[in-house]
Structures are given as C-alpha cells and as structure tokens.
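As you look at this complex, bear in mind that one protein chain is not there, while each of the others sits in place.
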Amino acid sequence: MTLEPVLAIIEISAIVVFAISGLIEAVRKRMDVVGVFAVAFVTAFGGGTLRDVLLDRRPLFWVQHQEYVWLVLVLTLVGLPLLRVFRHQCVDRVMQATDALGLGLFAVSGASLALAAGMPLIVVALMGVITGVFGGVLRDVLCNEIPVVFHDHRPYALCAFCGCWVFIGLDFVGAAAWQALLAGAGIAAGLRLLVLALNWRIPSWPRSGEN
Amino acid sequence: MTLEPVLAIIEISAIVVFAISGLIEAVRKRMDVVGVFAVAFVTAFGGGTLRDVLLDRRPLFWVQHQEYVWLVLVLTLVGLPLLRVFRHQCVDRVMQATDALGLGLFAVSGASLALAAGMPLIVVALMGVITGVFGGVLRDVLCNEIPVVFHDHRPYALCAFCGCWVFIGLDFVGAAAWQALLAGAGIAAGLRLLVLALNWRIPSWPRSGEN
Partner (left out) sequence: MTLEPVLAIIEISAIVVFAISGLIEAVRKRMDVVGVFAVAFVTAFGGGTLRDVLLDRRPLFWVQHQEYVWLVLVLTLVGLPLLRVFRHQCVDRVMQATDALGLGLFAVSGASLALAAGMPLIVVALMGVITGVFGGVLRDVLCNEIPVVFHDHRPYALCAFCGCWVFIGLDFVGAAAWQALLAGAGIAAGLRLLVLALNWRIPSWPRSGEN
C-alpha cells in the first residue's frame, strides 16, 4: 500500500525528534556520552516499551526494528553538530511540528495495538497516551526532574487522548484501519500544533491542597 | 459468599484513598490536570501493576476492572471540592484508617496471588509488600521526592510484611483462604493503626555510612 512509506518516514522522524529531546536534556545535565545515549534511548523507546510490557507483547518495538537502535546510537555520536544546528529558531519550529506528528502517530499506533489485544476502550486510550508520552516522562525521571508533561499546563497528553478517541470512534463505526489511524494521528497532531500556536493552557489547579 | 461485598468495598475505598494521596502530592507540586491524574493513577495501581508484571500475570488488575480506571478519572475531575473536604482533621483520621485497611488488603491479596503462582515464601511476602507499598513509591519518584515509605521511620511496609507472614502461616496450617486473608489483612492494618496511635518509630540508622 502507498501509505506505508509515509508512516515509516513519520515514525523515523518522530524517533529522531524524541531522541534529540532526550539528548538536549541529558547534555543540559552534564551527562557523559553513556548518559546521553541512555536518556536519548529511553526518551525514544520508553513509551513503546512500557506499552509492550503492560500488554505483554514481544518482541519489543526496538528489538523488532534494531535499525532504530543503531539510529539512536549514531545520533548520540554525531549529536554535537546536530545540536548546533538545532539551536536555530526555524529548526525549533520543525522539531515542534515533528514532535506533534510523532505524538499523534505513537499514540494512535499504541491504541491500535491495545485495541487488537482486546482491551477495554478506556484502557485502549490510556495505552495510546502512555505510548506517546511516557518516553518523555522517563527522560525527566532519569534527569531528576518532575515530568514536564505533568506540569506544563499546555495540553500534550490530552491531545493524544483526543486523537485516540477519534481513532476508537472511527474504528467503531467501521472505518478502514488506515483511515482511523490517519484521522486519529492527524487530530492529535493538529490539536497539539493549535495548542502551541494559540498558547492554550489548562487552567491552573487551585492550590487548595497545599500544606 | 457473604465476604465478597465487604472486600470489594474495602478495595474500592483503598483505591480512592491511595488515589487521593497521589492527588494531594501532585497538586502540591503544582501539576496540571494530566499530572494529577497520572500521579493518582500510579499511586492507586502502581503496586498491583508492578506485582502483575513481576509475576507475569495478565490481564492487569486495572484492565480487568476498568471501572476502577473510570473511578480515578472521575476522582481527578472532582478532586478540588473533595480536597477541600479532606482537609478537615476528622477526615484525615478516616483516611489514615482506610489507608491502613487498604495496605493490609492489598498486601495480603498480593501475597495470595504470589502463593498461588508457586513462589518461594520470602518472595510471597515481598510481593505482598510490593503490592501494598510501591504505588506510593512510584508516586514519590514521579514527584521527584525520596519515597516517604523509605525514610518515614514509622513502620508501614513492615506492617504489611508482618500481615503477609500471618497470612502465609495460617495458609500453611490449613486455614480457609478467607480466614487467612482476613487475619493477615487485619494484623497489617491493626499494626499500622497502632504505629500511628502510639507513634512507634524504627530507631534511626546510625550515620556511620556518611562521607
């Protein structure tokens, strides 16, 4: 089918962007090359790995596609010149767009695996969000920070959540798999880009729980 | 059997209390609604999920009971008025008691699953403690704190450990499953309440390991 190579390109771009976000964070924390690789690796593959462990799927995503492991390894080694390039403003925009596309694609592909495994719908949506988001959560845990996705106030996981429900809904009404997938990923990515463009924020949680 | 609904009520109450403890911690860290839900979810289900992954049990606890996922979701959305109520002193007491009961119930149910899986007895007791305690550990890791259960000095995991051994012992001498379960959970919960009432503390570890 003609869709496959497009999806593969989005997937690889998303892995590169996720890995670079790990790389940047690890360099900021003054890690050495081992730490930089580990954090980049966990950021790129952590969400999918957690999903596979929770769903008991083997082989893991990155075992099946060992070329992705090599990709992150090479990225780590050539990371410095890359980071120089990536500091330019316009590249920042490209990264945000790719990150949004990757979020949508990862989330919906995670949801479709959970659906195929016969999970209840709320679990399907959660697995999608976990796939898209938990790489970043684990990156922040390894970097000794509170996960940014938990306190950023600009919807990120919520966009993935909406995209997953769109996917579930289209699948329910009998749409073709690729239609549901594209629409779900598109909605998630589009919402995320809208959030960034319009600077939408979740209202701050009132601090009634404070000591 | 007439015991089932009682256990179900204790279980649901424990999940609510665990989730609320996550909610309080997440709000304290200024997380947004996504973070609050994630931390509440992990606090409520993290221990059972880790146990299921280590024992290779599927479907996971919260996949089998998807209503519990909805429960935590609703809790997060109505959390603010709840937190206002929960600041009252008397409610604090109710939460401590429910938390103690939940600790006992989770620990002994975890132990019984490990026993049924044919684990060695020390592993059975550890799985029980992990089930009861690791939700809180993961909550603290996500909130970028040292797990409170590791340095509180007021026995918590130890109460669960004792309850598990009571359960194992009664099972060994041939008691009925519900007797062993009730006695184990009761001992764990009772010990925990005694700890809080009498302010028992584990003696401080001497600091000979300091630099």
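Labels A and B are assigned to the chains in the order they are written; within every chain, residues are numbered from 1.
By our rule, a contact is a pair of C-beta atoms (placed from the backbone, for glycine too) under 8 Å apart; a residue touches a chain by one contact, two chains touch by 3 or more.
Keep in mind that this is a model prediction, so the values were computed, not measured.
Among B:7, B:71, B:97 or B:141, only B:141 touches the chain left out of the display. Here one chain is not drawn; of B:16, B:126, B:166 or B:191, the residue touching it is B:126.
The residue touching the chain not shown here, chosen from A:16, A:105, A:141 or A:185, is A:141. On the side of chain A, touch with the chain left out of the figure occurs at residues 23-24, 26-36, 38-39, 49, 53, 56, 58-60, 62-63, 66, 69-70, 73, 80, 83-84, 87, 141-144. Residue positions on chain B in contact with the hidden chain: 53-54, 56, 119-120, 122-123, 126, 137, 141, 144-147, 149-153, 155-158, 202, 204-211, in rising order.
In this text, only the chains that are shown with their structure count from here on.
With centres defined as mean CA coordinates, chain B is found 30 Å away from chain A.
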